[in-house]
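What follows is a single structure, and I will ask about it in a moment.
Of the protein chains in this complex, one is absent; all others appear in place.
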Amino acid sequence: MLKYILKRILYLIPILIGVSIIIFALKTFTPGDPARQILGNSASEEQVQEKREELGLNDPVPVQYFNYVKGIVTRLDFGDSYRTGKPVLSEITPRLWTSAKITLGAVIIGALIGVLLGIISALKKYTAVDSGVLVISMFFQSVPEFVIGLVLIMVFAVNLHVLPANGIETWQGYIMPMLCIGLASVASYTRITRSSMLEVLGEDYIRTAKAKGQSQNNITFRHALRNALIPVAQSVGTNLGNSIGGGMVLETVFGVPGVGKYIVDAITQRNYPSVLGGALIIAIVLTIINLLVDISFVLIDPRLKTTIISGSGSKKMKKVKPETAKAA
Amino acid sequence: MAKMQTPAMEKIQKKNARRKKAYKSTPGRESWKRYKRNPTAIIGLVVVCILILIAVFAPLIAPFNYQTQDYGAMMQAPSAAHWFGTDQFGRDIFSRIIYGTRYSLVIALFCTIAAFFTGGLLGIIAGYFGGIVDTVIMRLMDIFQSIPMIMMAMCIVAVLGNGIPQLVAAIMFASMPTMARNNRAAILRVRGCDYIESSEAIGVSQPRMIIKHMIPNAAGVMIIFFAGFLAVSIMMMSSMSYIGVGLAAPTPEWGLILNDGKAYLTSAPYMMLFPAMMIMITCFAFNLMGDGLRDAFDPKMK
Partner (left out) sequence: MKLKKLTAIVLAGAMTISLAACGGGDKSSGTATGSTGATATASFLQPNTDAANTEETDETLTIGLSSEPSTLFGIAAGKTENEDQIIRSALTETLVKKNYATGEIEPNLASEWEWVDGTHLKFTLRDDVTMGDGTPLVADDVVYTFNVCKEYCATSDVGKYLVGAVADDEHTVTIEFTTEAPDFLTMVSWTDYGIVTEDEVNAAGGLEAAQTNPVVGNGPYKFVEWKNGQSITLERNEDYWNTDYAGYYKTIVFTFTSDAAAREMAVESGDADVAVDMPVSQAATYASSDAVNTTIYSFGQETHLWYNMGDDSRATADANVRAAIDKALDFDAIAQVGTSGTADASLSYWDTSCEFYQANYTKEERDVDVDAAKELLAEAGYEDGLEITALGLQDNTPVLTVMQANLAEAGITLTIDTPDTAQFVEAAFGGDYDLICVGDTPATRIPPNVMPFLQTLNVEGPGMVIGGPKWTSDEFDSKITALITESDADKVVELATELDEMVKADTICSNLYPEMKAAVYAKDLKGYNTIERGFIDVTTLYK
């Protein structure tokens, strides 16, 4: 087990190197001189050159990259924001908590609604209710999140005055962003719950339980649901990634000071230390969460040890079906 | 698929015998039969067909030129003359949305095809060859997947600038890992089948194997994702337009029209309503279609 955890953590290293290389390459190819941007347009050519020297922009790209990685490894230094001059890490950390709270809430909302709808449609398979559920869950997958966001603001803030239009000064401010991001993932949870419920309901032990005369509710919730939820929970990792992506747009809509808005702003301002730092930190967080999800499964249900720990290739196969990721 | 001799089958066979050409029960035909039985899927297909017709006949349907500005009729609410109202330039929103069908669908199609031929192909290669090739490709895709799609797309647009080809490239790169993963899974399923193993045993060449046997058999699953991905591309485009990257005016892409209207949400909601509805209907149709295809091609999946 420990060996497995260690292996997974080590596996994080090539991913981080890869992510940093990709963003670093994009940074290098992006037109525009960061030094000129920091100093403004009235700066003279000499000053710009001086700044370039100071930022190490005159070094060959591999050297720049090496220095950047060295800074992270030796000093946990992700560079300084071009905009504020402050260390990227210290800017991101408080935002990470904000985003974490919202994403967690969103996952809970999305999973709760999704699982509930999934159960309903599995129990009422091939009926009007079933297709009704399909339409509802798909509706939220078919409308851009920011449209839902703006409509929610209009209804709950402007017309009903029950929730703040933007910002997270009070706890009420979290409700709409969570709801918005959560609703977008409902369809995927519904689908997984439905299919795994149907699968489990057809298993021998359920039939045995039925034969033994257990009540329908008892069967559904004590036996079927427990087993059916495993693939649902395993998909949390994938959905989390999508939720973080969705958060990038929605944090802008709701004026939430999270990592997503930070990165969106940084990209538009060509503030590459912040983009790089943000990308790496998101990659780390995603990987760690996926790891935690997997580990907790092994702890809860030792039978899964074989599926999860034995090779990622076969795991992917058994892990329900591949999902089409929702955009953004 | 083992054939069973049922009375229904016999009837079909008799019917086929009357035809000039014998009816062959291919996976495609079987799937179409299953698809036809699914009403929501049919609705999806019909809506998509209507959208394609709108796109093709846009110049005939649109009452105005999508670019023509009319300063005497700026920001008018929906009326008999302007069904969907006019925008801040006095342009007819209905005409813009009709032409927008063309742009949005074609761009989405290009994005999906591009993603399929990069990410999808990598997935097929990874799935077929397995071993070290698989590991290398999929680890590479893991890296790409660690960057949120919208962030990746934004960074690429920052490098390439605004424009349709640039947007296609951005969405292609961003969606590569998902495409690769899906296609790999599809190939892996087929790979395990007996007939592939037996053709391998009799020494069929590799490219022939992939093209002749594996892709057609995995095609069903791939088509499912293809339909789903069209919806994803449209959503991505609109999200990017919202942030202000991707396409430039006056392209009548729905995301851009929506973004124009967003500014007038409280004062002129119709400006945002109609493009939002078009995006919704289209994505909805693609998703319904995808769902139907899933049932049709892969009954076990549901």
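Per-chain residue numbering starts at 1, and chain names A and B are given in the order in which the chains are listed.
Assume a contact is a pair of C-beta atoms (placed from the backbone, for glycine too) under 8 Å apart; a residue touches a chain by one contact, two chains touch by 3 or more.
This one's a predicted model, so the numbers in the text were calculated from it and none came from an experiment.
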Report task. Taking the complete complex into account, tell me which visible chains touch the one left out. Result -> A, B
Query raised in the report: Looking at the whole complex, which of A:Ile23, A:Ala106, A:Leu134 or A:Leu201 touches the chain that is not displayed?
Result: A:Leu134
**Report entry** Positions on subunit A contacted by the hidden chain, ascending
**Finding:** 31-33, 36-37, 39-47, 83-85, 91, 94-95, 98, 126-128, 130-132, 134-136, 139, 143, 150-151, 153-155, 157-159, 161, 164-169, 252-255, 257-258, 261-262, 265, 268-270
**Report entry** Contact footprint on subunit B, counting only the chain that is left out
**Finding:** 37, 39-40, 43, 67-69, 71, 73-77, 88-89, 158, 161-162, 244-245, 248-250, 262-270, 272-273, 276-277, 280-281, 284
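To be clear about the criterion, only the chains that are shown with their structure count from here on.
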Query raised in the report: For subunit B, which residues are in contact with subunit A within the complex?
Result: 40, 134, 138-140, 142-151, 154-156, 158-159, 161, 175, 178, 181-182, 185, 188, 225, 228-229, 231-233, 235-236, 238-239, 242-245, 255, 258, 262, 265-266, 272, 276, 279-281, 283-284, 287-288, 290-291, 301-302
Query raised in the report: Tell me, which parts of subunit A touch subunit B in their complex?
Result: 14-15, 18-19, 22-23, 26, 29-31, 131, 134-135, 138-139, 141-147, 150, 154, 158, 187, 194-195, 198, 241, 244-245, 248-249, 252, 263-264, 267-268, 270, 275, 278-279, 282-283, 286-287, 313, 316-317, 321-322, 324-328
